[in-house]
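Excluded from the complex is one protein chain; the other protein chains are retained at their positions.
Each chain gets a letter, A, B and C, in the order it is written, and its residues are counted from 1.
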Amino acid sequence: MSGLIDKLFGAIDRAAEKGSRQMAHRLGRRSFLSFVGKAAVGGAIMPMLPFDRAGGGTARAAEEKTDQECEYWRYCALDGFLCTCCGGTVNLCPSNAQVSSVTWVGTCQNPADSKEYLISYNDCCGVASCGKCLCNFNLRERPGYRMAVHNDINWCMANTPGTYHCTVAAVVGLGSSNG
Amino acid sequence: MSGLIDKLFGAIDRAAEKGSRQMAHRLGRRSFLSFVGKAAVGGAIMPMLPFDRAGGGTARAAEEKTDQECEYWRYCALDGFLCTCCGGTVNLCPSNAQVSSVTWVGTCQNPADSKEYLISYNDCCGVASCGKCLCNFNLRERPGYRMAVHNDINWCMANTPGTYHCTVAAVVGLGSSNG
Amino acid sequence: MRLGLIAAVLLASAAIAPAHAQQAQGELQPEEFGNVKIPPDTEMLFSVDLALNHVVDGRTYVLDAKTLKPLGIIGTSFLGMINVPNGTKDIYVATSHQTRTTRGERFDFVEIYSGEDLTFKEEIPISNNRAQALNYRALLQPSADFKYLYVQNATPATSVTVVDMAAKKQIGDIPNPGCYGIFPASKTATRIATLCGDGTLGTIDVKADGTGEMKASEAIFDPDKDAIFTSGYRWGEHWVLPSYAGNIYIINVDGETATLIDKIEVSKGVDGDWRPGGYQPLAVHDKNGVAYMLMHSNGTEGSHKNPAEEIWAVDLKEKKVVGRSKSVPGIALTVSQGDSPALFATDGLKAEVVRYDVPAAGKDFVLEPSATAPGGATPDQIEVR
Partner (left out) sequence: MRLGLIAAVLLASAAIAPAHAQQAQGELQPEEFGNVKIPPDTEMLFSVDLALNHVVDGRTYVLDAKTLKPLGIIGTSFLGMINVPNGTKDIYVATSHQTRTTRGERFDFVEIYSGEDLTFKEEIPISNNRAQALNYRALLQPSADFKYLYVQNATPATSVTVVDMAAKKQIGDIPNPGCYGIFPASKTATRIATLCGDGTLGTIDVKADGTGEMKASEAIFDPDKDAIFTSGYRWGEHWVLPSYAGNIYIINVDGETATLIDKIEVSKGVDGDWRPGGYQPLAVHDKNGVAYMLMHSNGTEGSHKNPAEEIWAVDLKEKKVVGRSKSVPGIALTVSQGDSPALFATDGLKAEVVRYDVPAAGKDFVLEPSATAPGGATPDQIEVR
């Protein structure tokens, strides 16, 4: 446990220590960029809603979805551009974007084994916004007073440069939800 | 004549004099922003071509066109966002944008009297790009070696701040064309 | 000679014969350049566009609230916040600029724009820790008397920057750990409340030296089961805040700690699992004491940002729904405060703004758009003044 959490969140401590305050709640993490549409290509918003599927915003992920689609299971609380559409992979940033040192988390059910997994959503930073594959699912998302699960904020906030580029979604453990 | 030209182009001299060189050809003027589409609203490009009318790029203006339409007669060499769609008028900038101190010119035929008029295209400057009513007509437009009739450059170049916002088209005299 | 030279070069380029030009002077006056003057007291609509695909170039589109015709644009840059309070003609922005546009060093500012002609007036540097977030009113709030401006920070540690608007400088940065959003008191300029992750509200009294301690209220809400949206609306001395499960919390923040005045269970007893949704789901007409809410059906965990299917009118004194109307898929809502109020909604699908004139008292609450206009690329906040 400590190894995992340490690895995961070590960076955030280092980032927070740079600042003047250091609080337990500094753990808060999450990438911003909630918006309605799920796809924006070449500057044109194509409005497709997260709720235009059965199940509303709960992101009842379909097993057959690829990681370049909003409904892919890991993206149940992701709000932003999928890095898989921007030169990255599901867990790696594009070659020239820096992975965020702080992050928000979600708990998503993998339809393959019906288990709940803890997902770390890291923003990739320092490059102009990617603009492709805009997704917005909000399962167990909460306002900024629950910062660790808040997704309407720039999680490149602790990086320099801090421009938001896109978002990756890495499995970091098993989880259980109470949502 | 001298009053008119002086009024029109006095500003450019003052601008040029700020620089280190002062040449006759510094008169060059024109707003940039050539692009294919004629309409971009809310971030979405709606590709409508300047040539989808009889007459190709010659902008054979229809008398009934309003000044919020690309085909309005004055816009025969305008390349940019119409200020009439951005809070300005055909010759006035929106309230918070600065009129460009340098400008390019065109000669357009007014279908009302079939006369050719000299049009000064001034960019409005210092505010984020307006993004509405993108037009692109190129009658007698030439590359930058004929700077006074070149429209692929930011004519806010001599303003501070120099961000391009939109373009106005003012009648400044009668003209004759040899195009 | 200078003019002669200029004219000659111009004419060579543009193919204007001097004779014609001289003729022109006799026949017509060249048109003037300059600026449009916005008529005084024009009611303005503000469509705040984070411009997600170009996130460093956010902007607010300013429209004539009656016609929805454009008046101008105010640049709000990189996830900048905007507040357009009644009681002043200024427009407040808190934003970040980078020295190399999308890279380089970050500098944060409070910027003031004129509400009369939309021009930039001045900027005040602030510490580089403000929350770069979607547009939420609660992240930038003036005190009731406009002496202070409060900016919510997140590094992700949360704190509140206090800007002295008379001294034109930041005077403090007060931690609000575990809490988020700024809800100023109506009477005490130095008092703000904030929503906290344990279901309380914190109240901070800003001291002269810019410091302050947060005092927790009793538990007021359950962030797991009924999280309160941080986007609320001031109603006289109270703040009116919607919640995920479909309740309205009326909270007084004027005391040393915040107190719950009322909780209206808006969705209770209504078929269809209706819930509020979007980024700014509630607006209140102050004088009439009516809240308007963006509501969607089949609400579930995670649906709290879904666009509206209906707009509901809730009488805050009678504590009941007094009207339901179809709505565009709204994700942000506001209302004008005159005697004949209008609602303004941001259509999240079309990225449009829509004006609805509110039916007069006694008439059926049926909303029909009286005007629509483009709202930007990705608008997420709407204000009227």
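Operating definition for what follows: a residue touches a chain if its C-beta (ideal position, glycine included) is under 8 Å from a C-beta of that chain, and two chains touch if they have at least 3 such contacts.
Only a predicted model underlies this, so the values are computations on that prediction, with no experimental measurement involved.
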Neighbouring shown chains of the undisplayed chain, as defined at the top: A, B, C
Given B:119, B:139 or B:174, the one touching the chain that is not displayed: B:139
Residue among A:76, A:102, A:127 or A:156 touching the omitted chain: A:127
For subunit B, the residues touching the chain missing from this view: 12, 15-16, 19-29, 32-37, 40, 43, 45, 47, 49-51, 55-59, 76-77, 102, 126-129, 131, 134, 136-147, 150, 152-158, 160-164, 178-179
Absent-chain interface as seen on subunit A, which is shown: 1-9, 13, 24-25, 27-28, 41-44, 85-89, 91-97, 99, 105-107, 118, 120, 122, 127-132, 140, 146-149, 165, 168, 170-179
Residue numbers in subunit C that touch the chain omitted from display: 13, 15, 51, 53-54, 56-57, 75, 77-78, 97-104, 107, 109, 120, 123, 197, 224, 377
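Rule of thumb we're sticking to: only the chains that are shown with their structure count from here on.
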Distance between chain centroids, defined by C-alpha means - subunit A, subunit C (Å): 25
Centre-to-centre distance between subunit B and subunit A (centres being mean Cα positions), rounded to whole Å: 44
In subunit C, residues with contacts to at least two other chains: 53, 351, 377-378
Two or more partner chains touched - positions in subunit B: 42-44
